[in-house]
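Let me begin by presenting the structure, written as structure tokens, before commenting on it.
All protein chains of the complex are present and in place, except for one that has been dropped.
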Amino acid sequence: MQFSHRTFLTRALPGAAAALAAALLLSGCSGSTGTSSNSSPVRGGTLVYATGDAEPDCLDPHVGGNYPQALLSSQYLEPLVGRTSSGKIVPRLAKSWKVSSDGKTVDFTLRSGVTFTDGTALTANVVKANIEHLQNPDTKSSTGYLAVTKVSSVEAVSTHHARFHLSSPDSALLESLAQPWNAIESAKALTRSQKENCESPVGTGPFKVTSWKNQQSVTLVRNPNYRPASASYGTGVANLSKIVWRFIPDSSTRYAALKSGEVDVIDNPQPSTVASALKGGSITAVQAPRPGSSNRLELNMSKAPFNDKRVREAFVKAAVVNPGITSLFSGTVKRSYSPLSSVEPLAYSNSSLFKTSLSKARKLLDEAGWKTGSDGIRTKDGQRLTVTLPVSTNQSIPAEQSLFEQIQASVKKVGFEVKIEPLDLSSWYSALAKNAYDAVSAPYTKIGPDVLRILYASDGTVPAPSGYFANHAQIKDASLDSVLQEASTSLNTAQRNAAVKKAQQTVLNAYAILPLYDQQNNFLVGSRVHGFRIDHAVSTPSFAAAWVNR
Amino acid sequence: MGEPLTTPVPRGGRSSAPGWRRWPVLRRLLVRLAGAVGVLWAVVTLVFFALRAVPGDPAEAIMGGPGSQASQAALDRVREEYALNRPLLVQYLLQLRRTVTGQWGDSYSLNRPVVSLIREQIGGTLLLAVLALILAWTLALLFAAWSVRSPLGARLSSGLEIAASAMPHFWLGALLIMVFSTGLGWLPAISTGSADALILPVITLAVPVAGFLGQVMRESLLNADASPFALTARAHGLSETGVLLRHTLAHAALPALSLTGWAFGSLMSGAVVVENVFARPGLGRLLMGAVLKRDMPLVTGVVLVIAIVYVLVTLIADTLEGLFLPEAAA
Partner (left out) sequence: MSRWLTWRHPWSRVGDLLCVLVLGACVLAAVWPGVFTSLHPLGVHPAQAFLPPQWGHLFGTDESGRDVFTRVIYGTRTSLRIGAVATAIGMSLAVVLGFVSAFAGKVSDFLASRLVEVLFAFPGLVLALLFVALAGPGVWPATIAVGLATAPGYARIIRGQALIAARSGYARQSVLLGQRPAARLWHHLLPNTLWPVLSLVTLGIGQAIVWAAALSYLGVGAVPPAPEWGAMLNAGRTYMDTAWWMTFFPGAAVVVVAAAATALGRSLQQRSRK
């Protein structure tokens, strides 16, 4: 099992070497990320970044908390701590921290001399204001809020000493605080109206927001007072004087704009374009798997047919996934056999559970009482063996939708009828809220194995007032709950790791999910750009040290 | 403004009509204005009830969609604030009042005033639509004229028109980008603020409409070309070009003119797709996002603005049509 597949592709590497790099990448070699160059950096210049992710509704990632916000806000906000590719927690705004022996108090020492772009200084009171902002219902925070539920209060012990009081020990606290959704903003700025804060959040990062043209772009300019916590976060004030962050929803257009040089970096490229960039040429591909869950189909255990373990196992055994991953993703992603992303050091895989066997699948369905009907679809008590699969067209890329079609075709051979329903995001959420699904793919990005608690604990099946819940497999297992509780509160590393492994085994053995592939960010970088890096916290791009040729 | 807009032209027995009826253009304009208000009212009503019938809780939409995990208390507060707990009819009347008084509110999803969002986005879309309309008309006229002048032209242009009108915007756009942007590197694929970035989107938007307009125009052009007055004109020694310009085109333009309203609507629909393909800001993209997010104030605002522009466009087209053929106008 490997922990990371970082690329160390450099622009200078021609043909054969690039192929070697690609091979290393696929074999999980770890190295420094991004593009580098021997020539010295150029100061000044504008970089154009084109994102295919949705345009955020609010540039403050405390509000809501989705991935598009993370991508953008990591350019102008910094969290208390950072996370390396190997999962190590490193200083950012906090230079050190200490967990008490009972695990219920955590002391952070902040770096001194850090100022926000509105001129205010970073103090313990600012940290306190940020946690309170996240916990305030008016903020409407989701991701950031869920990460700090165990924090009962923050105490400003002295100017640079913040003490977190926890309701119970939280082994995931540091990983949670490394997320962009929990980044620290100017307390003064947070007192403004939400509308104002959404348009121009104030942070300490290498850039600051200057303007936002809806549906077009956000303009970021260099923060002249940026002080990186370590060399991984830049060498000082950024080289680039400006970043234009454009929203280009159409992937073909995005790629065309990159090729014609109108933009310098794009995300969410088509797999085939990543594959051809990996083969060499002037465009460089950078791959960065996201932490959190793998991309997987969650099978709804709360109702027929998947309330029967035999039917779930039959579905999993009949689903042919590997050839599709090879052809649809042009070799840019790897099959996953784990509930967790392969960048999670504690990810547990078991490929033997997911070996395809049509005969085994048929046998299981026969045992479960599903008889083959005249049209090849099985029935039981007048019910057809139908699996409803709502697909969010905003979240699933075309290759993934094609993969679902291939799974649909392969499970049909044993008598499953899969109904793929492409839906817009609102309709997709309401299909989930109405329990109108049998299988669903809903990747969740969160740092660390704590994501298992969010996705598989029983209380995750209880919908929020809005109807949203994270445990889409609707697995309710008291022993799993206690294992997840142990993983979340245990301060003993060995014990925690064992519990994390146990929890994953339970989920896999219950056939609650069909893991597909790693959630992965792909970036294509034009030849003008140097020093492009990945911030490994949630694999967002980092331009702190980047520069462009004139 | 009691002055007649144009000098009344006596036509047949109508000149003896008394009072204001003598100013048909003015009268028609007044009736049309009343009609336009009715149309706008119907549009607001339709949007209101359609969005209410769409599954999903409006309070949730206000709180940032079903994924936002809004608390019950927060949802209740929003229901109170937006009067969502009042009877539907009351809400509808409130909506009408807000619309009339110009309080179009803030977008649920973008947290900004609807009016300022529209003001920001309308320019790009109108520019795109007007340029595309001009191009579509020009192409359609050229094709129509060509088919009257030469039999070969008739066959070729007919084929081209059919192909053009059967071309989906998203496909044509991707093709043009592939050839002119990625391939030849002549034109930018995305809006860059410069004028040449408009060329590909305008062509993409205009071509399918041109195909359809051309089709209609040619039908009437051929009819007009074979009509008695064209034959008479020819018999009087007028040249083919003269016949074309003086008689045929004028008659052929009529049905196409009555299609201008349709063409505008079609361009607005096309703009949704074209703005997406070429990453252009504009009303189309704004509207698409608003519908998907059930953003009631924004949908209402944008649809209303499009309707107002549409009404103005048809008013102009109808007035022109009325000048050509008074009986056709209401």
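Note that the chains are named A and B in the order they appear, and that numbering of residues resets to 1 at the start of each chain.
Here is the rule we use: contacts are C-beta pairs under 8 Å (C-beta built on N, C-alpha and C of every residue); 3 or more make two chains touch, one makes a residue touch a chain.
Just so it is clear, the structure is predicted and the values come from calculations on it, not from any experiment.
Asker: Just to verify: which one of B:29, B:54, B:126 or B:320 makes contact with the chain not shown?
Answerer: Only one of B:29, B:54, B:126 or B:320 touches the chain omitted from view, namely B:54.
Asker: Looking beyond the chains shown, say which of A:109, A:302, A:327 or A:386 touches the absent one.
Answerer: A:327
Asker: If I consider the whole complex, including the chain that's not displayed, which of A:302, A:357 or A:401 touches that chain?
Answerer: Per the contact definition at the top, the residue touching the missing chain is A:401.
Asker: Can you list where chain A touches the absent chain?
Answerer: Answer for chain A: residues 251-252, 270, 272, 320, 323-324, 326-328, 393-394, 398-399, 401-402, 405-406, 408-410, 419-424, 427 touch the chain left out.
Asker: Provide the residue numbers of chain B that touch the chain removed from this figure.
Answerer: On the side of chain B, residues 31, 35, 38-40, 42-43, 46-47, 50-51, 53-54, 147-148, 151, 154, 158-159, 162-163, 165-171, 174-175, 178, 182, 208, 212, 215-216, 219, 222-223, 225-226, 254-255, 258-259, 261-262, 265-266, 268-273, 276, 284, 287-288, 291-292, 294, 303, 306-307, 310-311, 314, 327-328, 330 touch the unshown chain.
Here is the rule we use: only the chains that are shown with their structure count from here on.
Asker: Suppose each chain is reduced to the average of its Cα coordinates; what separation in Å results between chain A and chain B?
Answerer: 41
Asker: Which residues of chain A touch chain B in their complex?
Answerer: 50, 57-58, 63-64, 66, 137-138, 140, 142, 145-146, 194-195, 198, 213-216, 246-250, 252-257, 259-260, 262-263, 424-427, 429-430, 433, 464-468
Asker: Sort out for me which residues of chain B touch chain A in the complex.
Answerer: Its residues touching chain A are 55-57, 60-61, 63-75, 109-112, 117, 120-121, 174, 177-178, 181-182, 185, 188-192, 276-279, 281-282, 285-286, 289, 292-294.
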